[in-house]
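Note that one protein chain of the assembly has been removed; the remaining protein chains are unaltered in position.
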Amino acid sequence: MSLIDIAFYFFAILIIASAYIVVTSKNIMYSAFALLFTFFGVAGIYVLLNADFLAITQIVIYIGGILVLIIFGVMLTNRITGVDIKTGTMSKFQIWMTAILCVIAAIGLILIFTQTNWNTALSPTKASTIEDIGTLLLTDYLIGFEIASVLLLIAIIGAALIARRKTN
Amino acid sequence: MTINLEHYLILSVILFCFGIYGIITRKNAVMVLMGLELVLNSANINFVAFSRFGGLNIEGHVAAIFVIILAAAEAAVALAIILNIYQNYKHINVDEISNLKE
Partner (left out) sequence: MTHDTLLILSTIILLLPLLGFTIIIFWGKRIGATWSGIIETSILGIALILSIIVCYSKLFTFASEELIQIKFTWFDFGTGGIKVGIGLDNLAAIMLIVVTLISFLVHFFSTEYMKGDKRYSRYFAYLGIFTFSMLGIVLANNFLFMYVFWELVGLSSYLLIGFWYEKDSAANASKKAFITNRIGDLGFFIGIMMIFFTYNTLMFDEVFEAIGNGIFPFDSTAFLTATGILVFCGAIGKSAQFPLHVWLPDAMEGPTPVSALIHAATMVAAGVYLTARIFPMLTAGAFIFVAFIGAITAFIAATIAITQFDFKRILAYSTVSQLGYMIMAIGVGAYTVGFMHLVTHAWFKACLFLASGSVIHAMHHALHHLHDHHTDPQDIRNMGGLRKKMPITYITFLIATIAIAGVPFTSGFLSKDGILAATLAFAHLSGGGIYWLIPLFAFSAAGMTAFYMFRLTIEAFHGKPKIKAAAHTKENNFQIVAPLVVLAILSFWIFYSINPFDISSGWLYQKLPAPTTVVPAESQWNHLLPINDKILETQHNSHSYANLFEEEMHHQHGSAMILSILIAGGGILLAFAIYQFKLANPDNLAKQFGKLYKLSFNKWYFDEIYQKTFIGGTVLLSKLMAIFDNYVIDGLVNLSSLITRGISYFIGHFDNIVIDGLVNLSANITGFLGLMLRKLQTGKVQTYVIFVIIGIILLFYWLW
């Protein structure tokens, strides 16, 4: 096994183990921290896939932004001093049904992915993808880029508007 | 066996199913949101894997960036909604919020 293989399996196991904790942990704070490791593992996978900019973006936005936001959500919607930080789940039966459903979906997807004859042309490796991404964003994907910026603006305004305490 | 496209795809499938499982089994809306983030991340792994192995090239990265942007916007709005729900119901259990039904 080469070093890259070892790294892949390391990150894959990190992702799977921490994702398992995310969806099964009773304590919501543990879930949030496990989510951090999942995001980190995904960033590692990006690095293995030569996507350096995405890896940094993943860390900055997911870990630095979204995760913090989620933890804020946890803090604001649970009485921290109390023991109400646990999160409830459905009944045993529903959980097992869901698990079976998910396993079926997973098997189906894996079968499709492995049976398909993918056109595997290895992309040329570059030292840094930032320049290319920047060029693409400001040429071919300019409209998408601008719309995304408007979307973010609207999301900011909308979020502030919705979360505002009603004054009456 | 060297690591190739299928390995990444299978990883993303597993992550995806964990995400779906989290979305369905959790009561707490914040937990549902976490499941959603897992699903989005698995989609992103696919994009980047195809851009490396499937000849999608740098365009896959751009698509992934848009996904991240949407995820950020989604998280912000979703949490705002959750806060609002919390103010009205004093809890955020999604299965008990079914006022829209009537």
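Each chain carries a letter (A and B) given by its place in the written order, and its residues are counted from 1.
What we mean here is this: contacts are C-beta pairs under 8 Å (C-beta built on N, C-alpha and C of every residue); 3 or more make two chains touch, one makes a residue touch a chain.
Everything quoted here is computed from the prediction, not taken from an experiment.
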Open item on the list: By the contact criterion defined above, which parts of chain A meet the unshown chain? Give residue numbers in ascending order.
Closed with: 56, 90, 98, 101-102, 104-105, 108-109, 112, 127-128, 130-131, 134
Task: For chain B, residues in touch with the removed chain - done: 20, 23-25, 32, 94-95, 97-101
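As a convention for this text, only the chains that are shown with their structure count from here on.
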TODO: Would you mind pulling out the distance in Å between where the CA atoms of chain A average out and where those of chain B do?
DONE: 6
TODO: In the complex, go through chain A and note every residue touching chain B.
DONE: 2, 4-5, 8, 12, 15-16, 19-20, 22-23, 28, 31-32, 35, 38-39, 42, 45-46, 48-51, 53-54, 57-58, 61-62, 65-66, 69-70, 72-74, 76-77, 87-90, 94-95, 98-99, 101-103, 105-106, 109-110, 113-114, 118-123, 129, 132-133, 136-137, 140-141, 144, 148, 151-152, 154-156, 158-163, 165-166
Open item on the list: Help me check something: in the complex, which residues belonging to chain B touch chain A?
Closed with: 2-11, 13-22, 24-31, 33-35, 37-38, 41, 44-45, 48-49, 51-59, 61-62, 64-66, 68-77, 79-84, 86-87, 92-93, 95
